[in-house]
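Removed: one protein chain of the complex. Kept in place: all other protein chains.
Here the chain labels run A and B in written order, and each chain numbers its own residues starting at 1.
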Amino acid sequence: MTLHTPHDLLEAVGNLPESGDDVIVDATDVHKWFGRLHVLKGVNLTVRRREVVVLIGPSGSGKTTFLRCINHLERIQQGEICVNGHLIGYRTENGKLVEDREREIARQRSEIGMVFQRFNLFPHMTALENIIEAPIQVRGISMDEAREMGLKLLERVGLAAKVNTYPQQLSGGQQQRVAIARALAMRPSLILFDEPTSALDPEMIGEVLDVMKELAHEGMTMIVVSHEMGFAREVADRAVMMDEGIIIEEGTPEALFSHPREERTQAFLSKIL
Amino acid sequence: MSRFTRTTAIVSVAALLLMAGCQAAASPSASAGGSPSAGASATANPTPVASVPADQLAFPGILTVCIDIPYPPQEFFDAEGNPTGADPDIAAALAQRLGLADRVENSVFSTIIEAVTSGKCDIIISAQNITTDRLGQVNMIPYFQAGQAFVVAKGNPAGIHTELDLCGKKAAAETGTTEVDYVNGTGDYAGGGLNKKCTAAGKAAVNMHEYEKDTDALLALSSGQVDAYFADSPVAGYYTVQQPDQFELSGVTVEVAQEGISVPKDKPELGAALVTALKAMMTDGSYLQILTKYGLQDGAVDISEVTLKTGS
Partner (left out) sequence: MTSAHPGLSRPGTRSAARLTGFVLLALVLAACGRSSYQYNWNIVVDSVIRPDRLILSGLWLTLSISVISQLIGVILGVFGAIGRIARLAPVRWLASFYVWFFRGTPLLVQITFIFFGLGVTGVYRWPDLVLLGITVSGNVQAGIVALGLNEGAYMTEIVRAGILAIDPGQMEAAKSLGMTYRKAMRRIVLPQAARVIVPPLGNEFNNMLKTTSLLVIISVPELYVTFSRKNASGPTVFHPFELFIAAAIWYLLLTTIWGLIQAQIERRLARGTGAAADAQPGMIRRLFGAQREVGR
């Protein structure tokens, strides 16, 4: 698998949308309950343009839940999350926060990419069709334009030969790379990664991490929930440790991994490092 | 041998045994004289005038009668849901004179002949016209006569005054009746019938809707689905008298014909016994009494007509 020189991936989609805002994600005092279970107990996080943030923590810490709140796949009961300067999932009406219209939420989501642990590729479409589906259906761009962009993206992730292949015929690593290309096709200003390599066989983790590193080098804003410490050390600007619904510690990866201040961080890291 | 061959062999042998067994059972056994049963109706018990061999009855001691209810006033249900009307009353009276109890089986008219030939019941008394087709399957004993009439909605909105007014219109009748035969030109009306008259006059045929139950055919008229309802005259008359705000007679009628009691051809003693019993009823006046009770005295047949018709 060959990756070209930096900037190739984003060049394939015509580079990032220009926006004045420097702060991409601003989450303030986010609370969430699942029934009576209080899973997020006041999470505050700011992510700037071009930042790569890695979220770590034990299972049940709420890191995946929080990630899914950022593109409103999960509702929050308290607090606010702003993406690209706009409140997501809700709007103010008569001074109160009400759930936003579906159309508006969908519009905001189209600017946030997401890559799932189980890939979630559309099985009834080929790799190329998976990639061009949203640009055509949501953005309304022409089939030719979409195909051209899709082919470039596939080439950039090293899967040019799999244009007409169905997901079931691809390996896990190949599927995840197509999933990343699919997210990129919408030219998002931010991509969320929910444990992107956890469901992969070890020998395929590398090819996916390579693509993610490439993206990071090209300046994509990324929030990644992952246990891949090597990846974090290499490209992450910040590592954030969550436990029992709140952020307990954050810092640069070297600082956090080498000299964790909190005891829970130490305990967690000792198990995975 | 392989399992396939073994399975085939077993199935074939079983089939042959079944066929042989059935043939043996079909051959008639020696007939025994039937004994009069207890449990006949209590009031004014007439003495039995004939007996029926037990093997010619579906249930021993009981005369099982197939009747398609309702077809008022010849058969209908009373307030408690028991069969009543000229036909059930005649059936009960005949059973008494044969020393039997009687049971009525409510049947679907289109398969009522099959019900009696397959042994589900012993006889049919259900306003059946005597036709060549039916005589091909059963013997029939004339017991009543009636014509057929067309009923229309009150006010005669479709303007049906003559037979040809029905051409191109919609009519409803019960499946398996001579009414259907008359319109379609089948059965004893083959080569003739109403639709033939219509096409001869350059008009469209009658659009015939057949229903398994006669009451549904009447319902088709009251729901506006058809322009006319076609049934035996006594029945047509009954409905127009009962619901004069809904129905009226169109005035179009078909000639009177005999109705018969159906008896399977392979039960000659039963047929003969019924002839004797019916004649006895005519002699002692109970026959006319029953018909008069339901206003059907005009349809009485003469005692000289009561024979076992076989169609040959």
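The rule is simple: contacts are C-beta pairs under 8 Å (C-beta built on N, C-alpha and C of every residue); 3 or more make two chains touch, one makes a residue touch a chain.
Values in this document were obtained by computation on a predicted structure and should not be read as measured data.
Participant: Out of A:Val54, A:Met186, A:Leu200 or A:Leu215, point to the residue that touches the absent chain in the complete complex.
Facilitator: Going through A:Val54, A:Met186, A:Leu200 or A:Leu215 one by one, A:Met186 is the residue touching the chain not shown.
Participant: Out of A:Met114, A:Met204 or A:Met242, which residue would touch the omitted chain in the full complex?
Facilitator: Per the contact definition at the top, the residue touching the missing chain is A:Met114.
Participant: Out of B:Tyr71, B:Tyr211 or B:Tyr287, which is the one that touches the chain we can't see?
Facilitator: Counting the whole complex, the residue in contact with the absent chain is B:Tyr211.
Participant: Considering the whole complex, which of B:Glu105, B:Asp165, B:Asp181 or B:Glu259 touches the chain not shown?
Facilitator: Among B:Glu105, B:Asp165, B:Asp181 or B:Glu259, only B:Asp181 touches the chain that is not shown.
Participant: Tell me, which residues in chain B touch the chain that this view leaves out?
Facilitator: So the residues of chain B touching the missing chain come out as 2-5, 8, 11-12, 15, 18-19, 22-23, 26, 109-111, 113-114, 117, 133, 136-137, 172, 175-177, 180-181, 184, 186-187, 209-212, 216, 219-220, 222-225, 265-266.
Participant: Using the touch rule from the top, list residues of chain A that touch the missing partner.
Facilitator: Touching the chain left out of view, chain A contributes residues 71, 73, 102-103, 106-107, 109-114, 116, 118, 120-126, 133-134, 137-138, 166, 168-169, 182-183, 186.
The criterion applied here is as follows: only the chains that are shown with their structure count from here on.
Participant: Where the CA atoms of chain A average out and where those of chain B average out, how many Å apart are those spots?
Facilitator: Each chain's C-alpha centroid was found; their separation is 81 Å.
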